[in-house]
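With one protein chain removed, the remaining protein chains of the complex are shown where they sit.
== subunit A ==
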Amino acid sequence: MKKILLVILIVLPFAAQLVVLPFVNRIDPIILGLPFLQFWLFLWIVLTPFCTFGIYQLQKSQGGLD
């Protein structure tokens, strides 16, 4: 279970910022004053640290860090 979560947290930033780009490459809807593509990139500036933090906590709980 934890292993699956770990893999998801690792894959997610790559998928969101590279793989799905063709689908988010659009102007509408404009959110928080940002056209959609820019909003999406902005969103992942904020979300990526959460993924990293999740991985950090998982590794810590497994005693993988020293």
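Just so it is clear, a residue touches a chain if its C-beta (ideal position, glycine included) is under 8 Å from a C-beta of that chain, and two chains touch if they have at least 3 such contacts; residues count from 1.
As a convention for this text, contacts and distances are computed from a predicted model.
Here one chain is missing from view; checked against "Symporter", "histidine kinase", "Inner membrane protein YjcH" or "Cobalt transport protein CbiM", UniProt names that protein "Symporter".
Contact residues of subunit A toward the unshown chain are 13-14, 17-19, 21-22, 25-27, 30, 33-35, 37-38, 41-42, 44-46, 48-49, 51-53, 55-56, 65-66.
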